[in-house]
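My questions all concern the structure below.
Only a single protein chain was left out; the remaining protein chains are all shown in position.
Chain lettering (A and B) follows the sequence in which the chains are written, and residue indices restart at 1 in each chain.
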Amino acid sequence: MKKLQVSMLACVLSVTAVLAGCGSSKEAAGTNTQSGGSTAPQGQTASAGKPVEIDFWYALGGKNGEYIEKMVKDFNASHKDIVVKPAYQGSYYENHSKVLASVSAGNQPDVTMVEVGSIGAFADAKVLEDLGPYANGAEKKYIPGLLGNSYWKDKLYAIPFNRSTPLLYLNRDMLKAAGLDPNGPKTWEELRQFSQAMTKKEGDKTATYGFSTPIDIWFYEALVFQSGGKILTDDNKELAINTEAGKAPLEFWTGMLKEGVMKAPPGEKYNAWDVAKQDFLNQQVGMIFTSTGDLRSLKENAKFDLGTAFLPANKNFGAPTGGANLVMLAKSSDEEKKASWEFMQWMTDTKQTIPFSLESGYMPVTTEAVESEDMKKAYEKEPNFQVAVKQLEYASPRPMVPGYKELQEVIMTEIQRAVLGQASVDEAIQKATEKGQKLLKK
Amino acid sequence: MLQVGRTAWKTVEWVLLAAVGLVFVFPFLWMFLTAFKTMPEVYQFPPTWWPESWQFENFRIAWSSGPFVTYVMNSILVAGGILILQFLIAVPAAYAFARYRFPGRNLLFGLSLIALMIPSQVIFLPVYVEMSHWGLVNTLWSLILPFGASAFGIFLLRQAFMQVPDEVIEAARLDSASEWKIMWTIMVPMAKPVLVTFGLFSFIYHWNDYFWPLIMTNSDSVRTLPIGISMLKAAEGGKQWNVIMAGNMILVLPILVVFFFAQRHIISAFVYQSK
Partner (left out) sequence: MHKAVAAPELSGTSNQAAEVPIDWMERLRPYLYVAPAMLFFALFFFFPIGYVIYLSFFDWSLLNLEEMEWVGLGNFTALMAEEDFWQVLGNTLIYTVVTVGLGILLSFMLALWLNRKAKVYGIVQAAVFSPHIVSLVSIAMLWMWLMDPQYGLLNAILEMVGLPGYSWLSDTKSAMVSLILVSIWKGVGYNTLVFIAGMQSIPKDIYEAADLDHSPWWRTLTRITIPMLSPTMFFLLVINTVSSFQVFDTIYIMTQGGPVNSTNMLVFYIYEQGMDFYNGGAASAASVILLAMVGFLTWLHFRLMEKRVHYR
């Protein structure tokens, strides 16, 4: 910021050099460059200030990250008065740690992605800016099903950005070869049967598994929802998983694991996701659960007919939404907030969300986008991209309490214990509930 | 007969020596080989030993996945900056400890030794809070300053200074050279081997450091190479081990090459600590 000011000042002083010199530098890529703010009164125009610089932290690596960088570049090119500086911070949770730490240090970003389940924690700590006054009803353009995690205590704190739900990914070639419906299983029971049919053994080793999923909280949530249950009670004060519906997912998974028709990919956290995806691409697993956000890259790397389907139903279809929202930080200055809001809106607007969705597989976030001709055409060509949006009908927001990150780790640890056979389903759920209750009381 | 036994034993020992060497060197070789493979080749089981075709592309992908020029520059600035600061601070302190007797000397020297024992991981939390109060988080200063005083450096230099014969200093004093001048122009050059030793140790240590920049930085403009490399992990659709290993080569190769040529120095730099 300081450096920029100095260089700006230098530019202003040599007026003739403004166009030639400053115009070419990246930060001041504008011809209306001139002094602004309160420090340098010699500028003559009052209407156009010097560009406001805002920091934007994101948490998507690989191709999706590159696309975000490109979007930011486009934004900067089309907005002369705002300069957005993007910075990649690793996974969602690494980004959270960074944001959290930076808030205390006072060098926080102005806009960042926050994983939807953690919006509550950030809002509760008063780190986020209430977006209500900025939005003024503009939030109505977003798909209502994606706004569930945007509110905390009835205030709007976040707008949907890269939004996903889990999907069942299918290797249609393998399904067909096994004489199964290439549209995939519709129920848990079918999922089990399909897996049995697709699992192939070579001697005492399993060459192909029918099904694999990371033992992750997100999929556990999905299966609980499918069983008609929920994670937290409605008042968010108690864990609600010590129920039939809370145990059903574990019984289902452990059953399939015992039968040897499902693989629990090794590795902690996102490592397990990587393994599941790699197995799927290598055709060592016929069906996996993973995020819609992986659709584009899996599609590009698959050497087989790749399909997607709703997560199979137990009592009903169901899935949590996921991904991340954009938030604005409360500590930014008014000027930065204004610019931030403009940036957030632009990033999530129909014009941007359509190509972003098609480039990544994340869902388009505005209603207008879903109904647009472009999207319809794309869906016709590639129906897989529409499955997530259709599944939204059955989707719910992720549970949200301030300490949910720690709570979800506790639950995950305990359900993994059950999956690894270190505890029975009942013991695991019992333990998770005990520990979880303690956290919720804090 | 004895002769035959001895040759046989020699052969066995050579095989064992080679085996031990391989255990430590082969993983690096594997890093090198993987760095040149294609993705499908990486995900092949059993693996191929030799890459089917040499993919220099992996290095380009790794290098262009982030501003690696900046990372390298920062790594050099940080490791170099720390070294210079440590040098400037340790020389006078070591000189005072080696050549002066003053009240409180033992206490102060003892305090430095305690600092030698406390690893930075133990106190990262308060240092972070401290840095944040000063507004230094996410600057190169936050990576350099905490390591400015090296207890190890003071310790080494003090010993070197103590070994300089008194006559040398006496002679200089008779020439009415100031203490300050004696320190920098007579003592420091005489401690050159120790300085090289310490320099290598310090530079390598901070070049490799991951924890501190992980805690302190959050933008590419101040990140160092180990952080940049660790960010290669993230990619959709499975880990690209070939690219990850290519990236790691960038971090590892310079050190190994330097080690190859300056083995003796480096080993003594690290082992010296024990004496």
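Everything below uses one rule, namely that contacts are C-beta pairs under 8 Å (C-beta built on N, C-alpha and C of every residue); 3 or more make two chains touch, one makes a residue touch a chain.
Given the structure is predicted, the values throughout are model-derived calculations rather than measurements.
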Tell me the shown chains the invisible chain touches, ordered by label.
A, B
Looking at B:83, B:154 or B:195, which residue reaches the missing chain?
B:154
In the full complex, which residues of subunit A touch the absent chain?
93, 96-97, 100-101, 103-104, 121-122, 125-127, 266-269, 271, 275, 279, 284, 403, 405-406, 413, 416-417, 420, 422
To test your reading of the contact rule: which positions on subunit B touch the chain that is missing from view?
14, 17, 20-21, 23-25, 27-28, 30-31, 34, 42-47, 88-90, 92-93, 95-102, 105, 108, 110-115, 117-119, 121-127, 129-130, 132, 145-149, 151, 154, 158-159, 162, 166, 169, 173, 179, 204, 207-211, 214-215, 226, 229-230, 233, 241, 244-245, 248, 251-252, 255-256, 259, 263, 266-267, 270-271, 273-275
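Methods note: only the chains that are shown with their structure count from here on.
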Need the CA-centroid distance for the pair subunit A / subunit B, whole Å please.
38
Within their complex, subunit B touches subunit A through residues 43, 66, 128-129, 131-132, 135, 137-138, 215, 218-220, 231, 233-239
Enumerate the contact residues on subunit A facing subunit B in the complex.
55, 57, 60-65, 85, 87-91, 98, 101-102, 104-107, 274-275, 277-278, 281-282, 293-294, 296-298, 301
